[in-house]
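Quick notes on the structure that follows.
Omission of a single protein chain aside, the complex is shown with its protein chains in their original locations.
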Amino acid sequence: MGLEQGRISATQLTMLIISFLLGTTLLFSPGGVAGRDSWIALLVGMVEGLLFAFIYATLAVRFPGRPLIQVFHSVYGSVGGKVIALFFLGYLFHLGSLVLTNFSFFFNTLILIETPSAVIVFSIVAISVYAARHGLEVVARCSQVLLPFALFFFILTFILLIKDFRLEHFQPVLAISAKRFFFAAHSAAVFPFGESVGFLLALPALSDPEKPWKCLLLGIIISTGVLLLSALRNTGTLGILQDIFFFPSFQATRQINVGQILTRVEILVAVNFLAMGFLKYTFLLYGVILGTAEVFGLREYRILGYPVGILMGILSLLNFAGIHENFEFLEKVYPFYALPFQVGIPLFTLIIAMIRKLPREGGET
Amino acid sequence: MNGDSTPAYRIDRKLILMILVTIVLFTGGCWDRREMETLGIVAGFGLDWVEKEKKFVLTAQVIKPTQVQTPHGGGGGGGEGEEAVWVVKSKAETVFKGVRGFLFESSRRLYFPHNQIIVVGKDAAREGVGPLLDFFTRDAEPRLSEWFLVAEGEAAEVLQAKAGLEKIPALAISRLLNNYTGTSEIGRSNLLGFLTRLLSKTTAPYAPLIKVEGEGAELKYRISGTAVFRKDKYIGELNKRETRGLLWLLGEVQDGIVTMDYGGGKVDVELIKSACRIRPEMKDGSIRMQVEIRAEGNLGANLAPVDFSVTERTRDLNSKLATAIKGEVEASLEKARTLQADLFAFGEAVQRKYPKEWRELEKKWMEIFPQLEVEIDVRTNLRLLGLTTRPTIIKEE
Partner (left out) sequence: MFKKIWRKAKYFMTIAGTEQAEEDGEEGMSLSPVLGENLHSLRQRLGKSSDIIMRRIILNLERKVEAAVVYVEGLADEKVINDHILSPLLKVKGTGKKDSVKILEYLADEVITVGGVRRTGNIDRLVSLVLAGDTLFLLDGSARALLLSTRGWEKRALQEPDTEIIIKGPRIGFVETLRVNTALLRREIGHPDLTLESLEVGAKTKTEVCIAYLQGLTDQRLVDEVKRRIRRINTDAILAAGFLEEFIEDAPLSPFATVTYTERPDVAAAKILEGRVAIFTDGTPVVNTVPALFIESFQSPDDYTFRFYYSTIIRWIRYLSFALSILSPAIYVSLATFHQELLPTTLLISMAAATEGTPLPTVLEAVGLGLVFELLREAGIRLPRPIGQAVSIVGALVIGEAVVSAGLISAPTVIVVALTAISSFVAPVQVGVAALLRLGLTVIAGLLGAFGIVLALLVVLVHLASLRSFGVPFLSPVAPLVPRDLKDVVVRAPLWAMLTRPKFIGRDPQRQSFDLRPAPPGITEQKKDSREKEGDQG
């Protein structure tokens, strides 16, 4: 049917979703606008994210095993389907370049200050292309190896910081304005949960086509759990200070000091970010090249790996002039910009499919 | 099977790619690579303000690794005479520029991640430590766990003073602060704590005061009290007793000694642990703070002719201890009132309990704070009496 021959199990997909959702969020705290209440904002955002996931899963179950692009075709017709698909892939393409931008800003700020950002971006691109060309199975397997390590490191940093938590940092609860709180919650829903819209491209490769529900919901809930711990850790350790740092997770981990010996372990955050972000970017790259190949009727998608990867890399260097633009975009523009792609296209497709009673029995291929 | 049956031409492409990557990496050089011998590891950093020139004077205590590591057995090396640190100065309008200004004197780039202490001269502290804090939070190298101190005189003097036991004086000061619990009379503050207080709109930051004594090569330092800030500016100081009072209210007292007169002699109680709860009460628009301190201690020294193995006397001593603690707290409160500095985070306590009312109160908190009624309730418990039951010296009646 589609161009992806490989099949992945529900466990693999769930782990990939978790890695994807933790991709950049372990560093850029979602819902951070809400300050000390970001953990509540995160929970509310999760509910909204689950609603999104509900749409995706319904859509996937309605067209079991059908690649997304074919679904667009049958719903919107040949030309309309292509246009919608290109818009959708454009969003994923942009998202991928944003992930790369995050990489370059983070590493240029804290770890590799003098290394040119192009070197950082393109070395990640090269590896991601190498992985994406191997197909979904390999990406999923990588996430199965990386995710346990990432979670282990994460929980380690959490446990080591428990003694530095101050309960006062969480109080007063919900003292910010409702507007601001719900905006923060919405930001958390859009970044990262809504980004799981990209998995519409991967759901057809699920070996058990009835499972998208389980994978998406479990993926979102587990990653929320991790992000919740991360938010609690940052607020508990840094308190009000977390608002003045670009990377509160990194600063919080810097505070780890157990008996003057177990200290200076913040590199773990960078390693985690690199591993999970690598998976996120690789999956986005994979989705874009798979979708593009399907839109243009290519026989295989591998060939697109390098060109698309390099284009993403170039775009990532042009995205923002500086880190302030990145954060402003993330806080002010992205929550609205992402909506048409995360909610609009899937919901619209689903509604039209329901109205037109698609897919028809034994109908088109 | 694998699906990726690799034709021969693809190998060539991979090879070319690998060669290209290697060339790029090697020709580009190693951007962030810095050998350890190119780094001047800063152990302590000082900031002074020269009013006449409107310039900062920065002082850095740089470690000389080979001098720290005296090779055991080997008679060579610099021997005893060489100092393990090198103190370097720089003068500039801003801190960041001054940090770069070290390079006019230093052959090695100064490296801050291992900085242990930041000392600010009193003049600079009066002027405001904001410029300093900006550098130490914005720059990627410094860490928030550095201790923050205020020098009675110039910060440069502190960094030039010698430590008795350690080769690196800054490291010695940092260890000294780590062991504050022995007296519980040092109001230590690291960058994280200082910043947290600074960012809260009402709470006053504090830092230990350090004083340099002696002459020439025999400079020594000691902690002499606690400096109090309003915003980022130095406004006054607490003495040791007031500092202990502050620590009581922050719940940070651990092993200190409380000395009391009892029955014509002196009695020392060694504290073991303490806890403090601050509860604001609002009635008819006026606020009252309820402070509840619990302390536990052991009898440390008894120079009074009293046998404390009698429960009644111990109970009596307990209430004396409570009074003594209360005295310390009140002294501290009194000083804070005169300085108009909310050292005890009373404001935040109110904010936590009455977030709505707080919006109004916040604006005039500085007027409210000195008038704040504080009710102190101290409960103490003496647990152990040491090894002896009766006093060794019993005065004749």
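All chains are identified by letter, namely A and B, in their written order; residue positions are counted from 1 within each chain.
Keep this in mind: a contact is a pair of C-beta atoms (placed from the backbone, for glycine too) under 8 Å apart; a residue touches a chain by one contact, two chains touch by 3 or more.
Note that the structure is a prediction, hence the values are computed from the model and not measured.
Among the residues A:21, A:131, A:202 or A:295, only A:131 touches the chain that is left out of the figure.
Screening B:47, B:63 or B:361 for touch with the missing chain picks out B:63.
Of the listed positions A:162, A:244 or A:271, the one in contact with the omitted chain in the full complex is A:271. Considering the full assembly, A:112 is the residue among A:112, A:151, A:310 or A:358 that touches the omitted chain.
Listed for subunit A, the residues touching the missing chain in the whole complex are 8-9, 11-12, 15, 107, 111-112, 115, 119-120, 123-124, 127, 130-131, 134, 138, 140-142, 144-146, 260-261, 263-267, 270-271, 274-275, 278. Within subunit B, the residues in touch with the undisplayed chain are 1-2, 4, 6, 11, 25-26, 30, 32-37, 39, 41, 43, 63, 65-66, 68-69, 111, 113-114, 116, 141, 143, 171.
Operating definition for what follows: only the chains that are shown with their structure count from here on.
Rounded to whole angstrom units, the spacing between the C-alpha centres of subunit A and subunit B is 40. Residues 5-6, 109-116, 119, 123, 126, 134-135, 168, 171-172, 175, 238-241, 243-245, 251, 254-255, 257, 260 of subunit A are the ones that touch subunit B when the two sit in their complex. For subunit B in complex with subunit A, the touching residues are 3-4, 17, 21, 24-25, 28, 31-32, 137, 140, 143-145, 178, 192, 195-196, 199-200, 345, 348, 351-353, 355.
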